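What follows is a single structure, written as C-alpha cells, with notes after it.
One chain of protein is taken out of this complex; the other chains stay put.
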Amino acid sequence: MGTTVEKNTGERLPVEIAGIRFQNPVMTASGTFGYGSEFAPYTDLNRLGAVVVKGLSLKPRQGNPGPRIVETPCGMLNAIGLQNVGVEAFIKEKLPYLRKYSTRVIANIFGETMEDYSEVARMLDGVEGVAALEVNISCPNVKKGGIVFGTDPFEAAKVVMAVKKSTRLPVITKLSPNVTDIKVMVRAVEDAGSDAVSIINTLTGMVVDVEKRRPALATVTGGLSGPAIRPVAVRMVWEARKVARTPIIGVGGIMEAKDALEFIIAGATAVQVGTASFIDPNAAVKVAEGIAEYVERHGTTVSKLVGSLEV
Amino acid sequence: MGTTVEKNTGERLPVEIAGIRFQNPVMTASGTFGYGSEFAPYTDLNRLGAVVVKGLSLKPRQGNPGPRIVETPCGMLNAIGLQNVGVEAFIKEKLPYLRKYSTRVIANIFGETMEDYSEVARMLDGVEGVAALEVNISCPNVKKGGIVFGTDPFEAAKVVMAVKKSTRLPVITKLSPNVTDIKVMVRAVEDAGSDAVSIINTLTGMVVDVEKRRPALATVTGGLSGPAIRPVAVRMVWEARKVARTPIIGVGGIMEAKDALEFIIAGATAVQVGTASFIDPNAAVKVAEGIAEYVERHGTTVSKLVGSLEV
Amino acid sequence: MESKDRKILFNEVAAPGCFRLGLEWRSAEVTPGQFVMVRVSDGLDPLLRRPFGVYGVHGGRGKNPLKGNVVELLYKVVGKGTRILSARERNESVNVLGPLGNGFPEAGKDEKVIMVGGGMGIVPFLMLAKKLGDGLLLYGARGKSEAALAKDFKGTACRVKVSTVDGSVGAKGLVTELLEREITKDSVVYACGPVGMLKAATKVAAAAGVRCHVSLERSMACGIGVCLGCAVRAKTHGERENRNYMMVCSEGPVFDSEDIDWELL
Partner (left out) sequence: MESKDRKILFNEVAAPGCFRLGLEWRSAEVTPGQFVMVRVSDGLDPLLRRPFGVYGVHGGRGKNPLKGNVVELLYKVVGKGTRILSARERNESVNVLGPLGNGFPEAGKDEKVIMVGGGMGIVPFLMLAKKLGDGLLLYGARGKSEAALAKDFKGTACRVKVSTVDGSVGAKGLVTELLEREITKDSVVYACGPVGMLKAATKVAAAAGVRCHVSLERSMACGIGVCLGCAVRAKTHGERENRNYMMVCSEGPVFDSEDIDWELL
C-alpha cells in the first residue's frame, strides 16, 4: 500500500507515500498554513512531515468579497475563493524560502478548466523543492456550468489524467466529502493514475445571520472545517481504505495527536492539520510530537499503525 | 408552497404542511423524544407544533449492541439500530397517551424492504391521532445488499410510492444528507408523491478509540447529530428550497431559537429539535418560545419568514 | 425528576483528583444508587451532560439520610467534562437533571448486606450505609489517598474493610478476594465499580448462592430512557422476548446481576 516500515533504521515516525519518504506523518493542510514562511516565527518548519502550500492557480486570484469566514459550533466556514499569488509568483517568490528547510513541500493546485490544471502542473514539473502535487478537485468547472469536478467521478478522473500527463511529480488527489460514495471517487482517481488521495476537503455548509436575514458569508455557502467534521472525515478514510490501492492522507478536524491517530488507525498513512493551525500556530508540530510519544509508548511504528483498526 | 399565512387569525406562529395546520413550527425529531410520554415530566407537550415519535418498524426491533453512542466535538454519534416497540405496540400502548394532548403526532416509519414500508404505512392508515407519516429512508435495503434507500433517487422514489399507495395520510420524506446532490433527492421523492421533506437525517461518521485501536461504536460507524452538523443542514435546506415544490422541515443541530430561524429563513416551513432534547428536555418548547419572541419583535409571521433570505 | 439550575455550595478536593460537589436543592429525596445528569458548562463542548451518583443528601429534618436540601456528589477528574466541573466555583450554578434511575433495592429481612465498591464505585454506598444502619462495606481503593474516603463512613454503623492492590492500605489484593472471605449464605451483595470487579463479584455471589445487585455505567446522552444509547444486553430471554436490551439510565443503573449478559458487556 505504498507504506514502507522503516525497519532497518529503527525509526518509528517516517512514512512513505508515492515513493517519497516523509520524516513524520504530519503535514499542514492547504490554505491553512500560507506559504509556510508566515509560520516560521511560531513553529519549527523542520519538524513537519511536509508543508502543503495554499492552492495555486495559473494566474493570481483575488478571491471572494467579505465576509469570508464565520465561526460555527466546533468549526468554521470559509469562502476565501482560493485567493493566491499564482503559480509563477509561488515559484519565484515563495518557494526559495521553503527550500531552506529540510521539510518536503507539496504544491496544492487547482483550476477552473482541465487546461488550467494541466498548465499549472506543467509549470511545477521539475521545479526544485517541490516533492509532489496535491490536486484540489473541489472546484467548480466553469466550462460545465459550475459543477464541481470533485463530485463527479468522470470529471475527477479526467482532471487527474490531465495532471498526470503534465508532470512527472507524484500526484495526490484531494477528494471532496460532498459525495454519496467516497469509494467511487477513490477508485476513479486511482484508475486515472493518482498516486495517493487526501481525504477530506471541506463539507459545504451555510450560516444565516437571522437578525439581518442574510447569509453570514458573501458567497452564501462555504467550506466547513474544524473538529466538527472529524467524525465524517475519519469515516470516509475508513471507507476509502477498503478499496484504496494507494496511500491515504487523512484531513479534517485534527486538533491534537489523538485525533491524528484516529485517522492513522482507520487507514491513513499520513495526516494534515488545518484549522488547528489558526488556533495554535504550533499545532502541527505538537501533533507530530504526540504521535511520537504514542508510538514510543506502544512500542510500535506509524507504518504499523496504519489501518490497524480492529473491527 | 403549501404554506398558508394565517392572515385572518392574526396569529404569528401557525404553519401548514400538506394540508395540516401546526400551531407552531417546532416539532421534536424522531428518535430523540421517545414516544412523547417520557418528556411529560419535563416539558409541556401541548406547546409543541408536533411530536415525531421514534422510528417504527413492522416488528419490534432490538437494536444494536453497545456502545451505541459517543460524544464528538459539538455533536454525538449514535448507532441505536432503530430499536423500537414496533408499529402494533405503538398503536396499542403508546398512542393512547399522546391522544390526550392537542399536539399533532407524526409517526416516523422505516423498513428493510419495500414491503415493510408499505405494511407499516397501511397499519397506521386511518389510526386516530396520527396526523402524518414521516418516512425515514436512511436505512439499508436488505434485499439490495444493504445499499441505503435514501442515497439512491430511484430506490427512494420507490419507497415513497409504496408508502403513498398504502395510506391516505400525508407523507413526509426524511432525506439523508449523505448524498452528492440533495436537490436530486428532493425531486425524486416529490415526483413519487411525497407531500413534504424533512432535511436532514444524520451524517455518517466514526470515532476511533486510539488506546484500544477499536471503533468507539460497536457498529463502527454511526449517525452524527448536534450543532456540529447545523451548517450542513442549513445549506441543504437552502439548496432544496430552490427546487422543492413541497414544504421543507429543517432538522440538524438546533439548540435554540436562533438556530431554528436559520432554517426557516433559508426555506424551512417547520423545524425539528433533536439532540438538544437530550441536553435540555425542555429545549423544543424553548425554541418555540424564542421564535414567538422573534416574530413579535420583527412584526412578522413564521410563514412570511420562510425562505426570506436575501442573497 | 427535574431539570434545574442548582447553586454550587461547595466544590472541594476530597482526595487527589477527586472532588465533593454540594448543590443547593430544595427538598431533595434520593434513593441510594440513583444518579443525576450534570451539564458541566453552558457551552456546546462538551455537549452532553455527565452522569454522577449521589454521594449524600444533607440538611433534612428528622435526620432522614435520604432527604434534605443539599445534594452531594463525589467525582473524579478523568476527562474534559469532569475537569471543567472541577473548575466551577461556589455560588455559580450548574444545570442538573435528576435524581434518575432506580437505585438499590431493599434487602430482604434476613439478608446481611455486603457492599462492594471499587474506586468511585464507593459513591452510592454512603447513603445506603446510612439508610441500612448497619452493613459491611468492602472498598477496593486505588491507593492510599483514595482509601482515605473510607473516613466518610465513620458516622455510620457500617463496618468498612479496605483493600488496595499494592497493600498500601488494608488488605493486599482485589476487593473481590475480600468478598470471598466475608460472604456467607445469608449475604446479599451490592456492587459498584469497574466491569471486571462487577463480573468477579457476580461470580463470588453465585458460588455462594446469594443475590447480587450491580450498578452499571454506560455512556449516556439523555439519562431518561429516550435516546436508547445506554443499552446493555439482558440475559433472560424468555420473559423479555423481543426486548433483549435494558437501558442503564431508566431501568438501572442497578440490575440483578443475573439479568445481565456479562459476555456482551
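Letters are used for the chains, namely A, B and C, taken in the order the chains are written, and counting of residues starts over at 1 for each.
Here is the rule we go by: a residue touches a chain if its C-beta (ideal position, glycine included) is under 8 Å from a C-beta of that chain, and two chains touch if they have at least 3 such contacts.
Keep in mind the model is a prediction, meaning the values are calculated, not measured.
Participant: Checking the contacts here: which visible chains does the omitted one touch?
Facilitator: Taken over the complete structure, the missing chain's partners among displayed chains are A, B, C.
Participant: With the full complex in mind, choose from A:24, A:78, A:103 or A:176 the residue touching the hidden chain.
Facilitator: A:78
Participant: Which parts of chain B are in contact with the chain that was left out?
Facilitator: So the residues of chain B touching the missing chain come out as 73-74.
Participant: What residues on chain C make contact with the chain left out of this view?
Facilitator: Contacting residues on chain C, toward the hidden partner: 41, 43-45, 80, 84.
Participant: Could I get the residues of chain A that touch the absent chain, sorted low to high?
Facilitator: 31-34, 38-39, 41-42, 54, 59-60, 62-63, 65-71, 73-76, 78, 80, 83, 86, 226-227, 255, 275, 277-282
Definition applied: only the chains that are shown with their structure count from here on.
Participant: As a test of understanding: of all chains, whose mean C-alpha position lies farthest from that of chain A?
Facilitator: Here the answer is chain C, farthest from chain A.
Participant: Indicate, using Cα centroids, the chain positioned nearest the centre of all protein chains shown.
Facilitator: B
Participant: Between chain A and chain C, tell me the centre distance in angstrom, where each centre is the average of that chain's C-alpha atoms.
Facilitator: Those two chain centres are 47 Å apart.
Participant: In whole angstrom, what separates the CA-based centres of chain B and chain C?
Facilitator: The mean C-alpha positions of chain B and chain C differ by 36 Å.
Participant: Multi-chain contacts in chain B: which residues touch at least two other chains?
Facilitator: In chain B, 73-75, 226-227 touch at least two other chains.
Participant: Out of chain C, which residues touch more than one other chain, so two or more?
Facilitator: Counting only residues that touch two or more other chains, chain C contributes 44-45.
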